[in-house]
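Shown next, in structure tokens, is the structure this report addresses.
What you see is the complex with one protein chain gone and the rest in place.
Order as written gives the chain letters A and B; numbering starts at 1 within each chain.
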Amino acid sequence: MPKIKLNLEIWRQKNAKSTGAFEPYQLSDIDDDISFLEMLDLLNEKLIKEGKEPIEFDSDCREGICGSCGVIINGQAHGPLQATTTCQLYMRYFNDGDTIVVEPWRAKAFPVIRDLVVDRNAFDRIISSGGYISTKSGPHPDANTHLIPKPVADKAMDDATCIGCGACVAACPNASASLFTSAKISHLGHMPQGQPERSRRVFRMVRQMDLEGFGNCTNIGECRAACPKEISLDTIAQMRRDYLSALKE
Amino acid sequence: MSMNLDSKIPSGDLSEKWSSHKGSIKLVNPANKRKHTVLVVGSGLAGASAAASLAELGYNVKCFCIQDSPRRAHSIAAQGGINSAKNYQNDGDSVYRLFYDTIKGGDFRSREANVYRLAELSSNIIDQCAAQGVPFAREYSGELANRSFGGAQVSRTFYARGQTGQQLLLGAYQALMKMVDAGKIEMYSRREMLDLVLVDGKARGIICRNLVTGELERYAGDSVLLATGGYGRVFFLSTNAFNSNSTAIWRAHKRGALFANPCFTQIHPTCIPVSGDHQSKLTLMSESLRNDGRVWAPKKKGEGLKNPNQISDDERDYFLERKYPSFGNLVPRDVASRNSKEVCDEGRGVGSSGYAVYLDFRDAIQRDGLQTIKEKYGNLFEMYEKITNENPYQTPMRMYPAIHYTMGGLWVDYNLMSNIPGLHVLGEANFSDHGANRLGASALMQGLCDGYFVIPYTLGHYIASTSLPKVDTQHPAFAEAENSVKTETQKLLTIGKNGKRTVLEIYRELGHLMWNHVGMARNEKGLKGVIQSIQTLREEFWSGVKILGDANELNKNLELAGRVADFLELGDLMAVDALNRTESCGGHFREESQTPDGEAKRDDENFCYVAAWEYAGKNQPEKLNKEPLQFESIHLSQRSYK
Partner (left out) sequence: MSHPQAKSITTVFKKVIIALSGLGLVGFVVVHLLGNLTLLRSDGSAFNAYAAKLEGLGGLLAVAEVGLLFVFLTHIGSTLTTKKRNLSARPVAYRQWKSKGGDTPSNSSSRNMAISGSLILIFLILHIWQFRFGPGMSQGYVATQGQEQIRDLYRLVVETLKNPLMAAFYSLVMVLLGLHLRHGIWSALQSLGLTRPRTLKPLRLAGAVIGVVLGVGFLMIPAWIYFGVSN
């Protein structure tokens, strides 16, 4: 099994209030079939043994679906691969002797909590402002009452696969949350069950997105390139279309 | 003296029990609901659905999760689907058949009444989720699509590509966030429950660590709902998320809640095999793959590294199809896992470790075309390729069983309440519905059933029928619980300063012990030995674990240490339970108890009961309580999938 050696420059920041800085680290004997996060685990083990505090980073499922992990690797959200979360990025994509700069997501709406850990609750508040269908728990009409053409269901599913990792915001030169917000608007807007609240939803979610201090989308598309689930830019067009038609009401 | 365990199963005919129970239990009037606070710990399918449903009813809900957002609970990772007895396929499905399959799949170690209720409500769950806008897979007609799963001969699994758990969880999460917006739920993320607070013997509060500031926080309520998932991470390597843990249920157990059937763990047959020493978790490949993939190993030993495409059909052993002609590749998980292990133990395993079998799509691609297979499983194939760097469209996947789910959990009655009044346990955290083996696509069903449709009724009954004087966080019981947490944390940090071994090293070692002796096959000698080894490891942990940093800051290593401390106790109880249960059943395979052809052999005469363990104090052996399982509607039989 090939082993590699890396020079790492990692952002260290004690807490939200302190100013951070990059720290250099060296790590050798890295199996190339471990993931980027497992490489960080390895580094942390080494640090703990040296009596140094480990690097804090978020991760959970480690199979690309929970959206917990995410760092900027050499200037790219989730690293160099498309359609990949940090936990699914394997060390075989790096070369022996590489220098890797690791930074947290940076946005006013995502303040750093510690090291590579950021606060993404702004996303929860956007969903909370309207990213749902108001239905109570209880008996409902049979699930086949609303027939949904397969292409429509497929499109809704494409948009619903967003994992809320925040890479769109991190990668966007404007730190805009439009892809995240529009993915939910588009998913629910494609479902027949989502129609009654369609206007209210788009107004409230857009407003909340603005209140959180995210930037404005200027249609650059870096969000799409960084999105591990490859959410399409047409969701953003859909959000604007919904917004305009809601204005007409 | 053993505790009297009242399961509170309603009387009457099996199919009438739930409706008559609903009709007879007490209600809380809307104005009074506003006066009650419910603490929901966990925000997965069970927790989020319960929190949302209770908040809609009018209760004040406080919901807690360890992740940065409730949307990240591990339910999100469930891939394949959710069962429901809709019979949309007209293939003979019914509530009774789903009930029967689940009981049989669980090897007759679950409660009839609970399982029947689950099957009965399964249909409502699909309707509920469709109403929330969950984008289930559809046919061209616009109707919902189904796929098949293990342990059933009907096609009753609803799905959203390979991300069903994600979509169902997002549905529940959105319902939860709606109620956050409505002001009925206060959401506390990055909080870990570290103790349960009892007042007058009732669950009235919790102590949480704020994972950002490290502060200990007190929360009081009229009932505590634990929906914190399973404890599969005791094995270190598992398909569970990195932070999944047993701490909430274990601390509740230490406060008196009984732990039922801890040794019932599920090993999922199709996971990507272990590749090295630094791996942090295993990745599951959905059971749905066994719809089209064929499981095989070379007939001859020592062909594990040969290019599989160069092994002809005559030289392949499609062992599941050979041994179980009527279910073929779709036998239940425990059976599939055990057979893969057997084949590898014979020396016929493949890959560099020799611990893997093939899951081959060659024939399905030839039959249905590449495009169809891509549409069905595309994301899973991509995930496989990312991890292994091999293209499963061209070369068969290599698979090996891994820990996936724990059927055991805190003991609950029919109302999902533990033996501690007011402590309710939902989803994987309880033991209730899956017996000794869970069928595929049933975990999502149970989590949502508990949260959307059971607890909204049974919690009301508890509140209406119980005297709940006002309790606030100034009550001495809160101070006592907080102090005990503080003391434990300080102890860890004090030892940690001069410790030698990292938490992860000890944790990995525990995982190895558990996997080797309390894993797919168990025997008396191994179990007795492992109990000793865990004891030694526990001592080593408490004398020499290395932990840095402080209590009053974000400190993930300290969090992990607390969880591992609990796993070191729970692992022991699992071995004790496995040792006690000398029969084999479902996922619990005692080598001493097998049929002549190597299948799990139950001992109904002596073990037709739920083993509910009672904490008896530090380093004291736990006390066994038994809840006999009564089968009124089903005849116990040797499980056969041949």
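In this text, a residue touches a chain if its C-beta (ideal position, glycine included) is under 8 Å from a C-beta of that chain, and two chains touch if they have at least 3 such contacts.
These numbers were taken from a predicted model, which means no experiment stands behind them.
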item: For the chain not depicted, the shown chains it touches; value: A
item: Listed residues A:88, A:137 or A:238, member touching the removed chain; value: A:238
item: Contact residue for the chain not shown (choose from A:34, A:113, A:175 or A:191); value: A:175
item: Interface with the unshown chain - residue positions in chain A; value: 22, 72, 74-77, 80, 82, 101, 103, 106-109, 155, 171, 173-176, 178, 199-200, 203-204, 206-207, 209-210, 213-222, 224-226, 232-234, 236-244, 246-247, 249
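As a convention for this text, only the chains that are shown with their structure count from here on.
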item: Chain A-chain B separation of Cα centroids, rounded to whole Å; value: 27
item: Interface residues, chain B side, partner chain A - complex; value: 49, 52-53, 56, 67-72, 74, 76-77, 86, 88, 124, 126-133, 135-144, 160-161, 163, 166-167, 170, 173-175, 177-178, 180-181, 187, 189, 212, 241-243, 275-276, 278-281, 283-284, 382-383, 386-387, 389, 452-453, 456, 502, 504-505, 546, 548-549, 553-557
item: Chain A residues touching chain B - in the complex, by the definition given at the top; value: 1, 14-15, 31, 33-35, 37-38, 41-42, 44-45, 48-49, 51-54, 56, 58-68, 83-84, 88, 90, 92, 113-114, 117, 119-121, 123-124, 127-144, 146-150, 153-154, 156-157, 160-161, 163-164, 187-188, 190-191, 193-194
